[in-house]
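Only a single protein chain was left out; the remaining protein chains are all shown in position.
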Amino acid sequence: MLKLDFHPAGRHFLQIPGPSPVPDRILRAMSYPTIDHRGPEFGALGLSVLDGIKKIFKTAQPVVIYPASGTGAWEAALTNTLSPGDTVLMYETGHFATLWKKMAESLGLKPEFLGLPGIEGWRRGVQADQIEARLRADAGHTIKAVCVVHNETSTGVTSDIAAVRRAIDAAAHPALLMVDTISGLASADYRHDEWGVDVTVSGSQKGLMLPPGISFNAVSQKAIAASREAKLPRAFWAWTEIIDMNQQGYWPYTPNTNLLYGLAEALDMILGEGLDNVFARHQRLAAACRAAVQAWGLEIQCADPAVYSPVLTGVMMPDGVDADAVRKLIYERFDLSLGTGLGKVKGRMFRIGHLGDCNDLTLMAALTGCEMGLRLAGVPLAGTGVGAAMEYLTEHVARPALKAAA
Amino acid sequence: MLKLDFHPAGRHFLQIPGPSPVPDRILRAMSYPTIDHRGPEFGALGLSVLDGIKKIFKTAQPVVIYPASGTGAWEAALTNTLSPGDTVLMYETGHFATLWKKMAESLGLKPEFLGLPGIEGWRRGVQADQIEARLRADAGHTIKAVCVVHNETSTGVTSDIAAVRRAIDAAAHPALLMVDTISGLASADYRHDEWGVDVTVSGSQKGLMLPPGISFNAVSQKAIAASREAKLPRAFWAWTEIIDMNQQGYWPYTPNTNLLYGLAEALDMILGEGLDNVFARHQRLAAACRAAVQAWGLEIQCADPAVYSPVLTGVMMPDGVDADAVRKLIYERFDLSLGTGLGKVKGRMFRIGHLGDCNDLTLMAALTGCEMGLRLAGVPLAGTGVGAAMEYLTEHVARPALKAAA
Amino acid sequence: MLKLDFHPAGRHFLQIPGPSPVPDRILRAMSYPTIDHRGPEFGALGLSVLDGIKKIFKTAQPVVIYPASGTGAWEAALTNTLSPGDTVLMYETGHFATLWKKMAESLGLKPEFLGLPGIEGWRRGVQADQIEARLRADAGHTIKAVCVVHNETSTGVTSDIAAVRRAIDAAAHPALLMVDTISGLASADYRHDEWGVDVTVSGSQKGLMLPPGISFNAVSQKAIAASREAKLPRAFWAWTEIIDMNQQGYWPYTPNTNLLYGLAEALDMILGEGLDNVFARHQRLAAACRAAVQAWGLEIQCADPAVYSPVLTGVMMPDGVDADAVRKLIYERFDLSLGTGLGKVKGRMFRIGHLGDCNDLTLMAALTGCEMGLRLAGVPLAGTGVGAAMEYLTEHVARPALKAAA
Partner (left out) sequence: MLKLDFHPAGRHFLQIPGPSPVPDRILRAMSYPTIDHRGPEFGALGLSVLDGIKKIFKTAQPVVIYPASGTGAWEAALTNTLSPGDTVLMYETGHFATLWKKMAESLGLKPEFLGLPGIEGWRRGVQADQIEARLRADAGHTIKAVCVVHNETSTGVTSDIAAVRRAIDAAAHPALLMVDTISGLASADYRHDEWGVDVTVSGSQKGLMLPPGISFNAVSQKAIAASREAKLPRAFWAWTEIIDMNQQGYWPYTPNTNLLYGLAEALDMILGEGLDNVFARHQRLAAACRAAVQAWGLEIQCADPAVYSPVLTGVMMPDGVDADAVRKLIYERFDLSLGTGLGKVKGRMFRIGHLGDCNDLTLMAALTGCEMGLRLAGVPLAGTGVGAAMEYLTEHVARPALKAAA
């Protein structure tokens, strides 16, 4: 077996905002032998995960599961609903919103990219009023879809999807609403049906605590209707045959069986803990993390407290400090992986993930690694972030601290 | 954990022509914790598998690895090289050739479908002379690609790819040669470079002994050149950025990390056994399986001994016998999964897989299950196929029987 | 990782009479991280396995679980109940009965060894009338214990424990009854309480389908009372403190945590299938195996059909054939492990295990391996044992063939 353990001993701390650490329970579930994807056991598995995943998206409508990583689900959302040359309204919230826009261009669509000027756009969520204004101006309804990112993995900023829904409704515009919550799902509250989202895009390797390799489109009836008219060529991503065969728990082509085992286990874990408890846990850890950053005297990438991400926190470096050099030092000295700055903020910030299978001491390990690394890198710190985070965690009791014995 | 074991005890025998049984070694390798796909350990993993997989395809050119199942790699081959409305010459060798053609239509291409009449086309491989004739007739070179299936998973018939190459050359036609060897790779000899293939499509869940979830495009320089002109929209499947980032062992979007662990282990196993030994083992087991079918007095789906598949054997049922009822009985009574008849031969045959992590006794277990099941189903048998297979295996010594201790 | 796969591909068939093949489910359960053996989770685990294991022994009395392999539990039975120089009545049923007697001598006891003359003793079970006669003759009650083996792993012969109980009672003798069912437990019906056994010795690596490493003493109140008087020195094996701490689910010293995970899973599997179904499955496979041996024209080691073992079948070789040479050939050519002849029958027989996680096709794989190997070794066979076994299995329907979906 390939030896990948570059560090001499002890567990690696994977605190990037995805892939998040995969719990042992899920790795064990994934090691169940691969079965016949046309046999009765598979059908039982398929129905089970297709039912459970709807609870995560808070939807009663179909959720399409792809045997492909998350970027593919972006493509699926676009190719199933749109036609060559269609205008789509997208919003620059960060690097991933930018990549999705770039994909739309590659696929022959015409994205319009709203946003705030300069780096400001990367520090605040979607401004729904800009969307409403643009849609009101589109009297001819040339805009076919509004595409926004719910939790920007590159910045640690969330966006208010309900507000975007209200903006579209206020403009009485027929555009589809498509949302990427790849890194938000199962960590931040998300309501596909209540918010009237037409296509929600997500992936496995974040709040679902799985390895990368499966991704999702939750779809509305309006989106399915649109797919009947959409002219972009599609085959692998086409919803219709998948949704049809999913009725019996099967897929038209070979599904990613072992990741579906993992998904079944993840659903069992998340629904067992309770979605509200999961969200509260993320909020609590995120608050402790921010307390640390503030105590260090460093700036948080997200400039609007109303949209702090519960998934990750972006930490901005003082001028002149190379964030990637700090990250490298922390990785090499403390066996801790942090997220790099992407795109416009490359080298200027790093990202601490606190999502998925994370608890108080995992976070504290990460924060001690950061504080020691920042000190070793010579970054001037105002105080001890570790102390501030401990204070937050002791003052804010986690509920439930203990599950009853099974 | 979801309990999927419908049978009361003992190991399931998965003898479908893919997914093939995943060895414990690979399941163990896949349970290594997911790592940062941007970190140095991942780069080492990436370079290692990208180097090893070339040996399997027998190519010195790039092999693109997708975090998606095999059907996606079909789409990748077409969208990277072709433009809307392009004519492609395809050949009906069975159900999967038919599905690939259907996909070409969905993507806006114009496939021409050569083949032998009726069911005959499903019992013999590609007839290269038909291809040569058609290409010679295409003086204007409207045909942009010739697409054939190397090992038809639905029938147990292989095709002579070198002969197809010679046919194209004889016609002095510039069409690309694209080959699906999803179920042939690492089980049947395959030579991407020597045979002048432009795009070879394959997947993980067959001879590579992995779960489904990753797939491949081995590409020629000519194919890469074609991709610069090709107009089909593409993003997720686009080769260029992937090949570029692969230089350092990384991917532009999140790769399927844990399946790559499995791939590293599979490469270690296959290259450790030696490709020629792997091929000889498959040929030997396939011959023993056919000896059984012939002793039963049943017909083999493949009608041309020159192109018997080393991967699977199609077993035709006498008139009036529902092959799927036989399969169901065998599954329920003997915990043995066999492949169903697909498309034109649905209900008329079943398929015995003997690929990947298979040895003499695994095959014999499958054949005893078939023989007992056929008897219980009332199918008249001429004699004992199990006896014939045992005779074949004892008369044909496996080399090497034993590896030296590591 | 040490590479132990000496054969080039495919699954090894482990058909020795223990260790039996460990199901994947159990291996996965054993990979749960080791926990604090003094913490509350461990207590829950301990209580769960201590409760479940009683059902397997069919007892309401304590079962002591040792973090040691089976030979240790032999020693525990003797040292807890006896004093130096005590006479114990043992019965020669085979190699393991002989080893237990040898252990008794090493520990300073005086074993008397009953049995039939020569090799006969190794082909029939305990003759209870011999025991009764000996006990009747022991008017002074110098015999402190009767020790017999329930399922002789070295021969494939079981013994009638209820008859031994009746013999002791008929003689109105106060001796303890101690029974080794290391290889019988959870494969052959066994009733600790109903049969009035004082100490039952067993181990993990047979019918319980676990790796070796834990072993058992099921004890009666009479045995516990005897332990208060017994003078053999003991510490590690002493029952009292263990039974006491087991009330809360803990052990006085560090238990074998990960094997206890496996035990919890094994209990779930066995009790889920149902003990009666488990026993019927073993009987059916054993009968099919004997049908094969008889069709080969070879002699079964067990000469009394009333006590055929459901766990294993001893196969005697014709004069002049070295059984171990046959075994070696079968191992090297067919990746099948069979049990060697032990002690008095070394080189004259081999043993086929059909216990634990075994089903029809596993057995058939083993029998085809034997038949091919016997042929290659030049052993003259009367006919096809494989055919006879297939006939038996098709004529005797397994119930239940399928579990309902979970």
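Lettered A, B and C in written order, each chain numbered from 1.
Note that in this section a residue touches a chain if its C-beta (ideal position, glycine included) is under 8 Å from a C-beta of that chain, and two chains touch if they have at least 3 such contacts.
All values derive from a computational prediction rather than experimental measurement.
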item: Options C:114, C:147, C:232 or C:388, residue touching the unrepresented chain; value: C:232
item: Sites on subunit B contacted by the missing partner chain, in the whole complex; value: 1, 24, 28, 31-33, 40-41, 44, 405-406
item: For subunit C, residues in touch with the removed chain; value: 1-2, 4-6, 12, 14, 16, 18-19, 21-22, 25, 27-41, 44-45, 48, 66-72, 74-75, 79, 84, 103, 106-108, 203, 205, 211-213, 232-236, 238, 253-259, 261, 264-265, 268, 331, 337, 340
item: Where the missing chain touches subunit A, by residue; value: 2-11, 13, 21, 23-25, 31, 269, 273, 277-278, 281, 332-336, 357-362, 364-366, 368-369, 371-372, 375-376, 384, 386-387, 390, 393-394, 397-398, 400-406
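One rule holds for everything that comes next: only the chains that are shown with their structure count from here on.
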item: Interface residue identity across copies subunit B, subunit C - same or different by half; value: same
item: Chain centre separation in whole Å, for subunit C relative to subunit A (CA means); value: 53
item: Computed distance of Cα centres, subunit B from subunit A, in Å; value: 34
item: Touching two or more other chains - residue numbers and ranges from subunit A; value: 1, 28, 31-33, 40-41, 44
